[in-house]
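All protein chains but one are shown at their positions in the complex.
Up next, chain A:
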Amino acid sequence: MKKTDIDWPKITKIVQDYNSDPECLLMIMQDISDIYNYVPPEVIPVLVEKLGVSESLIYSVATFYKTISLEPRGKYIINVCTGTACHVRGAEKITHALAEELGIEEGQTTADGMFTLDAVRCVGACASGPVAMVNHDTHGALNRSSALEMLDQYRK
């Protein structure tokens, strides 16, 4: 992403909402991630300045937590739940079906930038397993065919 493509007033607003508190670094990055689906590395020098933290701390937080990515991700991030309850109900089959349909592997993004396929350890919707989340929506009781139908909803 080019520096000029970033909505800087929005970034400033996010940092202000957290009172430029360095303890809120992770949440600030999560909010930035909500806009771009990743944290563009271009914002890091700005965070260093505004929060008064070191660049190394920002990288170490960004790489430690799973919800943050420094690489671009798809418009829709599919998180297939791989919690125990979903696992015993066949979550792996859902991941395979989606991977096959999208032509990507877990952790990858489709060439058109629409979908990223990922796994999440448990979304706490165990009774409706197997479950997948697409951005903030939860889809329950999936099987191979309903998982593919789920994709169609977002393709429109």
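One rule holds in what follows: contacts are C-beta pairs under 8 Å (C-beta built on N, C-alpha and C of every residue); 3 or more make two chains touch, one makes a residue touch a chain; residues count from 1.
Note that in this section contacts and distances are computed from a predicted model.
J.: Between "ABC transporter permease", "PRC-barrel domain-containing protein", "Sarcosine oxidase subunit delta" or "NADH-quinone oxidoreductase subunit F", choose the name on the UniProt record of the chain that's been left out.
T.: Missing chain, UniProt protein name: "NADH-quinone oxidoreductase subunit F".
J.: If the hidden chain were put back, which residues of chain A would touch it?
T.: Answer for chain A: residues 21-27, 30, 53, 57, 60-61, 64-68, 79, 82-85, 87-89, 93, 120-129, 131, 133, 136, 138-141 touch the chain left out.
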